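As you look at this complex, bear in mind that one protein chain is not there, while each of the others sits in place.
A and B are the chain letters, set down in written order, and residue numbers restart from 1 in every chain.
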């Protein structure tokens, strides 16, 4: 059985000093985590200041929860909807022209469920150009969504998604090709 | 592939002046979006002031996220639970004696996923008298839930639901008649 008093983060590195983390918490609370309309350009400046790589034309709505901005890459013209969560303990690499709709959750963190020490496991998430992650979807650690792929609302995406494929359901499975006639 | 720099809202109209929208953002932040117990009667007065049609005996819990109140209609004795989201870019018409439980998400907005310009598509949601939308459910654009229908917790409702029918799952399917013996 697990014994969480023996929990180990193994070789996990937080990637920032304690001061930087605390400052990010403060900025997140002041400018990201609530429902007031802070301009996206200002949020982008903050994300970059904390080490995120962010392109042009990025839109970030309200109540967005990003764990470590220094592990986030956003291309050009990325949209992040209300109440989206990035548990970015590991890299979250998002391409260009990507829409991440309301309440989506990109989760890079997990645990070794069979070890007593419940070791932390993190794996990157890669979202390629033109992807649409529909509202209320969950994307699991290690998943790559290829160019122009999509998941329908409420999807639980635990496997890679191929180019221009639409998946959906829990767990998410093939539904159709995005551009088929 | 989509090119979000060419995004078009088409003929979409926001339905309010910029001033009105900003005032709503402010009211939402001060009285709706947090976890303090603001009396429902006061929230109802505010919703009406911003153009919502709201009946008697309406209860609105905490951390509720309503996009455009001027596109919301609530009948009598409607309950809206904690952390409910109304993405009311289009009309959300709710009848009387309707319970919308915690974390439900009524989503009127979508996109044309196959157009380069990713055009905004909005469709009304209609929730008739006596409906119960259970906790953590998602209701898609264009859905009508008929009188006394229900969806079980965590449902993803993408099609119309017939009178007094219970649906559930992802995507939500027929489970049983609500009042069968």
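FYI, a contact is a pair of C-beta atoms (placed from the backbone, for glycine too) under 8 Å apart; a residue touches a chain by one contact, two chains touch by 3 or more.
Everything numeric here is computed off the predicted structure, so don't read it as measured data.
When you scan B:67, B:88 or B:170 for touch with the missing chain, the hit is B:170.
Along chain B, the points of touch with the absent chain fall at residues 34-37, 57, 63, 76-79, 82-83, 96-99, 102-103, 129-130, 132, 135-136, 147-148, 150, 152-154, 166, 168-170, 178-179.
Seen from chain A, the chain kept out of the figure touches residues 1-5, 22, 25-26, 28-29, 32-33, 65, 85, 87, 105, 107, 111, 113-114, 118, 138, 140, 156, 158, 170-171.
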